[in-house]
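Have a look at the structure that comes next, please.
Every protein chain but one is kept in place in this view of the complex.
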Amino acid sequence: MSSTHQPLLVAEGVGKNYGRHVGCRDVSFNLYQGEVLAIVGESGSGKSTLLQLLSTQMQPTSGRVLYRMRDGVTRDLAALGEAERRFLYRTDWGYVHQDPALGLRMKVSAGANVGERLMAVGWEHYGRIRSAAESWLERVEIEVGRIDDSPHTYSGGMRQRLQIARNLVTEPRLVFMDEPTGGLDVSVQARLLDLLRSLVTELGLAVVIVTHDLAVARLLSHRIMVMKEGRVIETGLTDQVLDDPREPYTQLLVSSILPA
Amino acid sequence: MYVAVKGGERAIENAHRLLAHERRGDPAVPELSLDQISEQLSLAVDRVMTEGSLYDRELASLAIKQARGDLIEAIFLARAFRATLPRFGISEPIDTGAMQIRRRISATFKDIPGGQILGPTFDYTHRLLDPALAGETLPEQPATTPAEATSMPRVTDILGADGLIEPSPQAEEGAPIGDLTREPLNFPANRELRLQNLARGDEGFLLAMGYSTQRGYGRTHPFTGEIRLGEVEVEFMAEEVGFAVPLGRITVTECQMVNQFKGSATEPPCFTRGYGLAFGQSERKTMSMALVDRALRARDFGDDVKAPAQDEEFVLSHSDNVQATGFVEHLKLPHYVDFQSELGLIRKLRREFAEAQAESMNRMKEAAE
Partner (left out) sequence: MNAQPAAYNFAYLDEQTKRMIRRAILKGIAIPGYQVPFASREMPMPYGWGTGGVQVTAAILGPDDTLKVIDQGSDDTTNAISIRKFFEKTAGVATTTVTTEATVIQTRHRIPEKELQDNQVLVYQVPIPEPLRFLEPRETETRRMHALAEYGLMHVKLYEDIAHHGHIATSYAYPVKVNARYVMDPSPTPKFDNPKMDDCAALQLFGAGREKRIYAVPPYTKVVSLDFEDHPFERYRHQAPCALCGADDSYLDEVVMDDKGGRMFVCSDTDHCETRRAEGFRGVQPEALA
């Protein structure tokens, strides 16, 4: 079994510039299996750009992103062919969008949404696909009787949980999350965060989560990277950074959290 | 007693005979001549030439007569004939700057070198049916004035001289020219194939698409830079003599739209273009074509592609009226074999539905007892 001593995802001097505008620059880190890394910052900090670069939706203009595949070989993601990339997305990776409608097929049933990845990797038994979908719906606390309903009939929180189920059904090792609780009511957020926390622990997922909400980072992540104007200005263990921020900007961010 | 249906061949022959009879109409009424169609229904002829992609007034008139006035049917006839013609090669690009102008207007400037020339236009007529046209007419001689050798530079060239409008992309020397009738359209399509598609596209469809951009579905802030109508020379490069040989003159309408300006970090802002070209006098077509051309360039300018007129696959796949009518009308062909399969399926599902209903009624009854 590939050792967990080797990092799963490695960023080396990753940067993106658009002409004179710099999206982000000089980002480096190692991410290990089972670790949750939060990337926080305000809008315009470059955190979304970084997520796009790490998940190969955009090519970096400098640096590189490396990933340790299931066979143990570490590959430069820029060198992957499109077929390999898309296969990775269907099996070993998950991507949770802020707007669940972007990560779901809104016109097909919840069961089909969860089952699609299984069908894409060759599952051919309707009954088994359906049972797998049912058990995942249970796991994300969606009533199993709603398996044949379309996500149009689901609330925002339910759609987000469905998106998570759809992503986790092939037991990926790495999940990218883009503001997964954005736009949800506070109580719904809390429930979702609880669910995410337990799933991450149960499945030993590695997660890169982008958020502007420090409370989300505190609850879910082991490590945190604070970004400002495209650079990482502070990084470290989440509790340490949030309890004892060194950079003035981080102090500003932490102090502006409204008390619960 | 069931008798198998036969005699399809005879039915078709008789249908053709009946069609020819109806085409002629009342024999006491004088038969239409091709000249009458070409002279007096000239705009119909222009449309058939444009969308049939074939410049021949006589053939287009024949097509209109054979099609009993159904212009899309006539366009189909022209296209089918065109497909049988041998090809010699590709002409030199026509020089619309050297056009012998009969009509030329611009909405962007009050006055332009060479002037605004109204020409033969419906534009300012009052749309009142004129009963005088029911009989023979003898229209007045048109007003004339001695021709002056004024230059009529294209308005877009005037803007271009100051760099106010994006330069028209130049073709690479010796680069192959795509031909929509020789290669299947692939997406994303490059501009020459797009323009070919739009040039032979259905006028009504393009009109609606162009109209939609004006109503906010992909707004491009258009101004009519220029519309010009007149004759241009067609030339063919004859390799044996080493120069371009004139083949004759054709009438074309050209429309250049001046659209929303664009700039970038490295380029100063300038106006953008939309282009339309058609055979004969076809203003509605060329204006619509120019609006849609610009809308389809949304991707090139980094605009959000959201509106139907900006959706290249949507517009270019549905603009050809010969294809469209073929497929829509093919629904008249027998489909009973497939319908039979659907009948089988729906009967089965209805049976199962009824059985499920009956079963749940029974269960409810048992529960109640």
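A few notes on this one:
As written, the chain order gives the labels A and B, with residue 1 at the start of each chain.
The definition used in the following text is that a residue touches a chain if its C-beta (ideal position, glycine included) is under 8 Å from a C-beta of that chain, and two chains touch if they have at least 3 such contacts.
Since this is a predicted model, take the numbers as computed values, not measurements.
The omitted chain makes contact with just one of the residues B:Leu133, B:Ala147 or B:Val337: B:Val337. When the whole complex is considered, the residue among B:Ala98, B:Leu345 or B:Met364 that touches the unshown chain is B:Leu345.
Considering the whole complex, the residue from B:Ala83, B:Leu118 or B:Met237 that touches the absent chain is B:Ala83.
Although one chain is not displayed, subunit B still touches it through residues 1-9, 11-12, 56, 58-59, 62, 76, 79-84, 86, 181-188, 313, 317, 322-323, 325-330, 333-338, 340-345, 348-349, 352.
As for the chain not pictured, it touches subunit A at residues 82-83, 86, 90, 105, 108-109, 111-112, 115-117, 119-120, 124-127, 129-130, 147-148.
Quick note on the criterion: only the chains that are shown with their structure count from here on.
Subunit A and subunit B have Cα centroids lying 49 Å from one another.
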